[in-house]
Structures are given as structure tokens and as C-alpha cells.
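Only a single protein chain was left out; the remaining protein chains are all shown in position.
For reference, chains read A and B in written order, and residue numbers begin at 1 within each chain.
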Amino acid sequence: MNGIDYLVYTFLGISVTFNMLGSIALHRFPDVYTRLHGATKSTTFGTIFAVFAVMAHAFYRLHVTGDPKYLQMSLHSLVALVALLLTNPTGAHAIAKAAYLTGYKPKKAVVDSYESRIAGHVKAEPEEGEVKP
Amino acid sequence: MPFMVAFIWAYILWLVLTAGTKGLGWNVQELVAGLIFAIIVGYATRDVVGERANRYLNPLKWLEFIPYAFVVFWGMIKANLDVAYRVITGRIRPGIVRVPVDLENDAQYTILSNSITLTPGTLTIDACPDEKALYVHWINIPKGQEEPKNSKPVSGPFEDWARRLGK
Partner (left out) sequence: MMSDPFFYAALLTAIAGLITMLRMLIGPTVPDRVVGLDTLNTIVVALMILLGAAYDRTIYIDIAIVYAILSYIGTLIIAKYLQGGLS
């Protein structure tokens, strides 16, 4: 056991915690949009830390053994992370817009400005005096 | 020229994916094969990439993304603690708000939308460049913020970042 082991354990613990939290958030929240919040953010964050753990492990093994296999492992997991970070929020937008256009309104919503845009009233100017500081 | 942008980025991706084939570097076969495939990719996508992509050839542009990455990472840490709090307590006040923004091109809208999705409590549903507004699902609207005047309460500093990075 040395310092790098504790670093890897910490990263793995954060990763597992947030992936688990993302899957529990799917059952805790009432409708599609709030579920998307929990799922997208938590699982993206958990995967970032899984990649960090693998990179720390691989660089340590590279330092010890000098095997280029571990350099490939860390660089390839970094490329996977970049692909995931670019695609995940865009997929969330696509699902949210599709859910709204299919007709599922947000439950328990206090304000829904998007409804007037869909109905054709493009001008949804905020009224003066409505907003209290 | 769009050919060079696609060519350079395809070749850099090839170099990253094939590092470590000879010692810790590259052997000659991989370099030559990567050159051939990068030329094919650059030629095939020359009509798709577009003339405006030239600005991503400037290395100074990419240095600006490094502090942005740290800002986004700090925002993601806050976002996940926020989501954890809401999962445990179940205390939400959701709604869809219209956020007026002042941006010019598609790259700026993409950067701002993705930043908003990854930072606390907000999720972009639609971007409307024709009326210069974003529609954002907000999981916990503070009292009196149902129709925000600018993007400050929703996204914090990210509108300035998006304007600078996508220029």
C-alpha cells in the first residue's frame, strides 16, 4: 500500500457513489425533466472519476514497469472521456425537447414559458413589475 | 481552408490513439498510415466543416479552453452536491424559464447550452437563435426569478465564457 493506492481508492469511491446516485435519482424524481437532471449530471461526473482512477493506476504502472501498454490505456480512456463529455449534454437536450414536443408537460411546474413558444406566440416578453427582488 | 482543420485534428487523434507502438513513441508504419487516413478524412469532409472553422487552427484559442475546463469542473462539483441534496431530501420547485441571451453564432450557443446542462440545477431544453433566447428547465426556481432578465441567475459566468470562446 502506498499513496497512489489511496488516490485510486478515493477516485473509485467517488465514481461509484455518483453513478449509484444517478441511478437512484431516476426513481426519486417525479417526471422526465427532473430525472434527466439527476441522471445526466451524476453519471457524467461518476464516469469522469472512473477515468481519473484508471489514469492514476495506469501512470503508476507505467512508472513502475515501463510497459507502453499502460500509456495506451491512459490515453485511450482520456479519449473516451472527451467523447462522453461532448455527447452527453447534447443527448440530454435532444431527449428533453422530444419529450416536450411529444406532449409531456413538467409536473408540479411553477412556470412554463416554453408552452407559449410551442403554441405559436413567439413573443413571450416578461412583464414589468412582475419580478420582485 | 476546411481541409486543413479536419486533416490536422484527425491526425492528432490518430497520434493519440497509436502512441506507444514503439517504445513510448510511434513506429514509422503507424505515422504513414495515419497520414493517409487523415488525408482521406480531410478530403471527404471538406464540404461539411465550413469556412468558419479556421479559427480553431489558432493555438491561442485552445489555451483559452484550459481555464474554462477548470471553471466547468468546479461547476460540476457544485452541481453534483446539489443533485445529491435534492435526491436525498426531494425538495424541488421545477419550471421552464425563458432566458434572453446576447450571442452571435452557433458555436457560442452550443458552448453555453452544454455548460448550462452540466452546471447546477439547470438543463437546456431548446435554443432559439431567431429570438436570442434559451429555454431552460430549472429544478429549483428561487422566489421571484420566474422570468429572469439575463442569464446571470441561471448560468453564472458562462455567458461571458461562451462569447469569448466561440468568437
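Convention: a residue touches a chain if its C-beta (ideal position, glycine included) is under 8 Å from a C-beta of that chain, and two chains touch if they have at least 3 such contacts.
Source: prediction; values computed, not measured.
Note on the chain not shown: across the whole complex it touches A. Contacts to the hidden chain, counted on subunit A, fall at residues 5, 8-9, 12, 15-16, 19-20, 22-24, 26-27, 32, 35-36, 39-40, 43-44, 46-47, 50-51, 53-54, 57-58, 61, 69, 72-73, 76-77, 79-80, 83-84, 87-88, 90-92, 94-95, 97-99, 101-102, 104.
Basically, only the chains that are shown with their structure count from here on.
In this assembly, the C-alpha centroid of subunit A lies 13 Å from the C-alpha centroid of subunit B. Contact residues on subunit A toward subunit B in their complex (touch as defined above): 18, 21, 24-25, 28-29, 31, 33-34, 36-38, 40-42, 44-45, 48, 68-69, 71-72, 75-76, 78-79, 86, 89-90, 92-93, 96-97, 100, 106-115, 117, 122, 124, 126-127, 130-133. Against subunit A, in their complex, subunit B makes its touches with residues 13, 16-17, 19-21, 23-24, 76-77, 79-80, 83-84, 86-87, 90, 92-98, 113-114, 117-118, 121, 123-126, 128, 131, 135, 137, 139, 141, 143-147, 149.
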